[in-house]
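Incomplete set of chains, arranged as in the complex.
Just so it is clear, A and B label the chains in written order, and each chain counts residues from 1 on its own.
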Amino acid sequence: MNMPVTEDQAAEIAAQRAIERPTRRTVSPALEERLYRPVPVLDRGFIRVVDYMGDDSAIVQAARVSYGRGTKSVRDDAGLIGYLMRHRHSTPFEMCEIKYHVKLPIFVARQWIRHRTANVNEYSARYSILDREFYVPEPDQLSAQSAGNRQGRGEALEGDEARWVLDTLRRDAETAYDHYEAMLNEGEGADPGRRGLARELARMNLPLNVYTQWYWKIDLHNLFHFLALRGDAGAQYEIRAYAEAMLKTVRAWAPLAYDAFVENRLGGAELTAGQLAVVRRMIAGEEVTRGTSGLSKRVWDELQAALAG
Amino acid sequence: MNMPVTEDQAAEIAAQRAIERPTRRTVSPALEERLYRPVPVLDRGFIRVVDYMGDDSAIVQAARVSYGRGTKSVRDDAGLIGYLMRHRHSTPFEMCEIKYHVKLPIFVARQWIRHRTANVNEYSARYSILDREFYVPEPDQLSAQSAGNRQGRGEALEGDEARWVLDTLRRDAETAYDHYEAMLNEGEGADPGRRGLARELARMNLPLNVYTQWYWKIDLHNLFHFLALRGDAGAQYEIRAYAEAMLKTVRAWAPLAYDAFVENRLGGAELTAGQLAVVRRMIAGEEVTRGTSGLSKRVWDELQAALAG
């Protein structure tokens, strides 16, 4: 079981949660309920919301400022937020901001950081010593390379092969960490006869599945962009697990924006001009095949997937 | 007729175009042909390409670095670029960069500058004096407010009303400019008995249809985003005119990316989950009406528009 925080951290979180003070700002009661609490992700990771600004009402307020009397025709907030999402009027969503504390393996952090429109403060292994914590997949996620799809996973490995992979991941990580500690030669048990390697150098011996931590702050528009890409079926399982945990926090925080996101992005589809033309023929009753569609195999398959739902 | 540049500028452009030098960089012959030449837009504006970097081959090269052997299955460049566009793999398009010199009315510049992912150097009316040049719409663009759509235009005004509007726009602009010049009290004809108002203050008397100029540099991914929003039927005509002129330069520069953009963005459609569900029922032969669709009127109308093509 993932017990993501230490006893010290649990005490700190309890202390953070114990203090309530009055504010004149917008308050999201459902997010207050979750504030500071870690949500376990993977075997030793977590996300937790540590601050936020605005909620659905901030989106509506910004849109009504921008579009003024023009928004009167969209009478309710849900309709207005759906309209903004459909027409990619992104600036009202930027008025909401959220800050997470995340613990994640470095290979996941490397994918994550490619999203440039966020603010980040990461635990620095130049200044500090990383803990002995590594990600090792659950057996059902220990997948073979997909034969058909270069970016996907196939079936899970089994038996001896699975056992060997898991043992090797664990053993190599432990060995690398033992040597990291020996290179550092710091703290209790340090050898006074050796000087110890600089932290910024010793870390290079650690594997990509070692855990790191960061504070990550982003506005809701860019968070939706992140969640659409990283919560997608084509994303690697390990980062998707984080996206899914974060998506639940968005549902608590800004439920109307969440609904619009699910309706328009997660559940919707973008069709090309050629795919739209095929859909029109199908609706007119024509029996269209891959051969008569005029689409490439890949584009045809993507249309089938969209229509299958 | 729009003669967008002065004689001096025409001479400078001819001089720029006369020099050719060897380079080892990627060269786009079709864009070289257009380089520096102003393309008229509106009554006195223009765009012209003054520099560029990369073309379709830079997109393909970047994608093949990222996806490595995984891209071998997409054999030709057009297929690969279409795939990247469909799946919003935007970073390869960011490897191309283009720089425009643009002359445009200030109210258009105010919409334009909302796109934050570009580099801009604008002619400064703090330091320099703006020319006596104003945008006045062609009669067929002198539109009434749309009754049904707050953000659209209705039919063109006619007769006396049209004449009065055009006369007033011209007259108010001329008066404002006369007073701007008198406030500045600079150059030939200046009154030595007066000191003249600071340029940074005098400019506030000018109307929003006065022309300004800037250099504007952007990567191809963000340019497509700009062109999708500003080339859309919902955009104001005056900025759309610029988007359309720029779109032609993209076709010359990166024809495969241009085709993918037209196929996927301009000619395609994003359907919501609810709209997709209706499409499935229609393809299955069901006669779906607004009433049985479960969609709001607005979402239903947008689906009809997408299916009408």
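To be clear about the criterion, contacts are C-beta pairs under 8 Å (C-beta built on N, C-alpha and C of every residue); 3 or more make two chains touch, one makes a residue touch a chain.
Because the structure is a prediction, the values reported are computed rather than measured.
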item	value
With 2 chains placed, the number the full structure-file assembly comprises	4
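Methods note: only the chains that are shown with their structure count from here on.
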item	value
Copies subunit A and subunit B - rotation angle from C-alpha fit, nearest 5 degrees	180
Subunit B-facing residues of subunit A, complex	67, 69-70, 73-74, 79, 82-83, 86-88, 91, 114, 150-151, 229, 234, 262-264, 266-277, 279-280, 282-283, 285, 296, 298-299, 302, 306-307, 309
